[in-house]
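The structure is given below, and queries will be raised subsequently.
A single protein chain has been omitted; all remaining protein chains appear in their positions.
Then we have chain A:
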Amino acid sequence: MKKLIAGAVCALAACGLPTLAAAEEGGFTLTGPAKIAMLYISPRNDGGWTQAFDEARQRLEGDIGQKIQYVESVPETASAIKPTVERLIQRGANIIIGTAFGYSDTFKELADKYPEVAFLNGSGTTNSHNLESFYGRTYESQYLCGMAAGAASETGKLGFVAANPFGQVNWTVNAFAMGAQQMNPDATVTVIYTGAWNDPVKERAAATALIDQGADVIGQHVDSPTPQIVAQERGVYGTGHHRDMSEFAPEATVCSSVWVWDRFLAPELKKIMAGNWVPAENGALLSMEQGGTDVSCCGKGIDEEEKAKIMAAREALLNGEKLIYAGPISDRDGNVKAAEGEALSDGELWSMDWFVKGVITQQ
């Protein structure tokens, strides 16, 4: 739940005001040498979301050339976030990086209270003079995973275990289906929403049900590696989320959507250190080219030709030749969502509640 409910709120922000490129002078400048600290929502070895941040931190330390302190398992309550951040500031930290949707409001408050400190928040929704939220366009990497899934599948029946039915999850589901249909035009994706981010019991039941109904590749947008483990047990393929899931299911995982936060944070931190930093007004929604997400591909079940096709699509996404949500695009009932030559706006992406052809859901 934590990180990803961002959708609705951000959508409002994004729809309401057209982004004015605020490039005027008077950006944020640190008053002393930079000292960076991170707040993790869960333990650093959680196998997914937070571990990806921790791996990014280790790479950042080499890149920035300084140690980055971190605090683990900071829950999404103001009474836990505030004292943690204030103590870090007292100890001299002047760049604070959060990692949770639920930090949004408290970070806004703290950013106002400490105008000399820079704040960044992964999957947050609030922004200000010295606070920037950031998230990745996960549909790009999940599109590539969909391609891998479509290639690995023999029946063309794909399953997908997802958390909650709202924008950020729905956009990965649609992209996964569109990617799969690049490799197999008749591919269908049956989606099960578990209603929870991290409930391995429900995820196992969902993956089992999908395989029982004939799915031979299981995609996922939930936090635990359970769907991949089930896929491996049952001898089918799968695609992972957050991190390279072949760690858990080396035989099954053909592709994983992974976070590469350091690719965004390294240049962003350098901008902050250089001075006159201007946070993106509606937060930074990162394309693959800007950092954020990438894929770890490909496992067994993908041949060289298919891999080349997937990597070519990755290149096209990286250099901006390809937009996933560009028209013509229609939902599964035939309603046009974007006409030829148009593309969905960020606001429309955040509020996505429709599905493309070939997606089978309960709604």
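Note that a residue touches a chain if its C-beta (ideal position, glycine included) is under 8 Å from a C-beta of that chain, and two chains touch if they have at least 3 such contacts; residues count from 1.
Definition applied: contacts and distances are computed from a predicted model.
Leaving aside the chains you can see, what is the UniProt protein name of the one that's missing? Options: "Aerobic glycerol-3-phosphate dehydrogenase", "Molybdopterin-dependent oxidoreductase", "ABC transporter permease" or "Phosphoribosylformylglycinamidine synthase subunit PurQ".
Missing chain, UniProt protein name: "ABC transporter permease".
Thinking of the whole complex, not just what is shown, which of A:Ser42, A:Asn121 or A:Ser153 touches the missing chain?
Only one listed residue reaches the unshown chain, and that is A:Ser42.
From the listed residues A:Asn198, A:Thr239 or A:Ser351, report the one that touches the chain absent from this view.
Missing-chain contact among the listed residues: A:Asn198.
Of the listed residues A:Phe28, A:Phe107 or A:Phe248, which contacts the missing chain in the full complex?
Within the whole complex, the residue contacting the unshown chain is A:Phe248.
Applying the definition given at the start, please give the residues of chain A touching the unseen chain.
Against the missing chain, chain A presents residues 42-43, 45-47, 72-73, 159, 165, 190-196, 198-206, 208-210, 212-213, 215, 224-226, 229, 248, 360-363.
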